[in-house]
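Structure incoming, see below.
What you see is the complex with one protein chain gone and the rest in place.
Right after this comes chain A.
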């Protein structure tokens, strides 16, 4: 059972308006059967400080990743997680979080790997909800465990691996990290922990489009026209392009993946979650430094 879509005019401009909801829409529907609100933050304790009433917490780091192998959960582990959270396969899931929905977009991308059909983002995320003076609670949501079916992850459509990137040269690559990371000046985000890439720079030919350019000052997504100006006019993406986006560990590029896929309607967009922590430490992969995109390797 799917909850009706948000008819807001701003959303209608996007290629897939059904992937976003406004704070107004959500506020009116909290508690509606078939709707589950999920908070996914960078800070693992932020949910505990106060969250949107009825929201359940999904932590990107401790819950969506396999604890041993560098990979996401298996189908069985994902089913176990969602069952325990009280999320059914046919539920409408609305995800929101801190930092312009950066981690919320990452969670949405992981949900999509498992083919959870109706998963949406709250435009503006946690900050907008709070800025509008809407209620928060520390009460635990009253959701009973449900049966979520075991669905194997599909890594072929929206996920790219290192080998896919090597075979991708000649097609558009988007590097969504900070300019300092792109040029190779540093291997991690300004003010973020070093995550251990041995080399700095970017994948040759990748265009630099820091992910946050897609967000407006209030944390909502920029309008369709503004996004078209960035990704079509400036970067030169065209309908039918196969695009791979990457960042440092695949989180920021999930945000860009969401923008390209759901807001602008590109169909062949993949997120390279190995991203710079893998590429920057891999042996004999090509790397470009400096502000220029660099040449695709020959042969």
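One rule holds in what follows: a residue touches a chain if its C-beta (ideal position, glycine included) is under 8 Å from a C-beta of that chain, and two chains touch if they have at least 3 such contacts; residues count from 1.
The definition used in the following text is that contacts and distances are computed from a predicted model.
A.B. asks: UniProt protein name for the omitted subunit, picking from "AAA family ATPase", "Cysteine desulfuration protein SufE", "D-amino-acid oxidase (EC)" or "Transglutaminase-like domain-containing protein"?
C.D. replies: "Cysteine desulfuration protein SufE"
A.B. asks: Kindly state which of the options A:18, A:42, A:155 or A:242 is in contact with the chain not pictured.
C.D. replies: A:42
A.B. asks: Which chain A residues would touch the chain omitted from the figure, given the whole complex?
C.D. replies: 42-46, 48-49, 61-62, 67, 98, 191-195
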